[in-house]
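Below is a slice of the complex: some chains, not all, each in place.
Lettered A, B and C in written order, each chain numbered from 1.
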């Protein structure tokens, strides 16, 4: 498995079950928008401050998160899609 | 629901009831300018300073805010439009 | 009314009564340069420093200010034109 460094987080991407256009039509797979939801599976040691202190991340393993469209690096491990993201690219926790 | 991280804020966008041009004509929906007003529905834990301290946000849940045109990420949850914004993209509280 | 956040200032724009070209001709309204003068009607809580301290703004409600051409966001409230500006975009106080 991958252990993220610093303020990075490993997120398993949750495929959206279906995507409907405004008119109710289903879009074929190739035209689907990329999912911006995922489950946190590993977190780094925290952000290193200029003071030398590390600050623990706000997200925890198991959280479902909503992340920014651009910013992460996609990795595919054993057929599953993950994204390695800086915590600043995680916009919110889905509750 | 979405719980914003750090200095981010979740704002429910308030659709402008109507938009008149200078000449008094109504503009059709597709030409409408995007609303820059919204109601704060959730706030993050605050901005992380270099000292490691977090500073609480200036806006609170329930505030009506005026935000910058560009900068937020739009999210649609159960038919309602939201914007996830950094507090620095909120220009003023509407009183 | 709008209550600016942080180091932002709400300025009511003062329309220049007339604009003369070097040759003494009056320019029609559409060719007028945008006014860079305004009256401060509300100020934010101050600039947040890295130390967590807030520094009060140098301008006060009632000041007439000269501001940078680009940088602010224009807002129209009840027929009056305002600009929401960072204090760093205010160049000088008109005395």
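What we mean here is this: a contact is a pair of C-beta atoms (placed from the backbone, for glycine too) under 8 Å apart; a residue touches a chain by one contact, two chains touch by 3 or more.
Note that this is a predicted model, so its numbers are computed, not measured.
Hey, this file places 3 copies; any idea how many the whole complex holds?
Whole-complex copy count, per this file: 7.
In this text, only the chains that are shown with their structure count from here on.
What graph shape do the protein chains here make by touch: line, ring, star, complete or other?
line
Between chain A and chain B, what is the separation of their C-alpha centroids in Å?
Chain A and chain B have C-alpha centres separated by 23 Å.
On a C-alpha centroid basis, what's the spacing between chain A and chain C, in Å?
About 41 Å separates the centre of chain A from that of chain C.
Hunt down the residues of chain B that sit against at least two other chains at once, touch-wise.
50-51
If we count contacts the way the header does, which residues on chain A are in touch with chain B in the complex?
On the chain A side, the touching residues are 47, 49-51, 53, 55, 58-59, 66, 68-69, 87-88, 90-95.
State the interface residues of chain C toward chain B in the complex, per the touch definition above.
1-6, 8, 10, 42, 45, 48, 50-52, 73, 75, 84
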